[in-house]
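Omission of a single protein chain aside, the complex is shown with its protein chains in their original locations.
Up next, chain A:
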């Protein structure tokens, strides 16, 4: 869903120092006009409960609503 909106599956980004996970979310949602942003969760290094500040080399996943089962 998010990959459809962005037209890509992954991207490497330069981030400014001290950028938080929620800053990155806002930035990318605006950039790609991702629909229904409240439903999007971010996992940093495969962890939803991760720290607020981003570090070099972090893998951030933009996850749409889960639909397993």
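Some notes on this structure:
One rule holds in what follows: contacts are C-beta pairs under 8 Å (C-beta built on N, C-alpha and C of every residue); 3 or more make two chains touch, one makes a residue touch a chain; residues count from 1.
Basically, contacts and distances are computed from a predicted model.
One subunit of the complex is not drawn; among "Helix-turn-helix transcriptional regulator", "Molybdopterin synthase catalytic subunit", "ABC transporter permease" or "Cytochrome C oxidase subunit IV family protein", its UniProt record names it "Molybdopterin synthase catalytic subunit".
Checked against the full complex, the one of A:6, A:29 or A:61 touching the unshown chain is A:61. Seen across the whole complex, the unshown chain contacts chain A at 1, 39, 43, 46, 61, 63-69.
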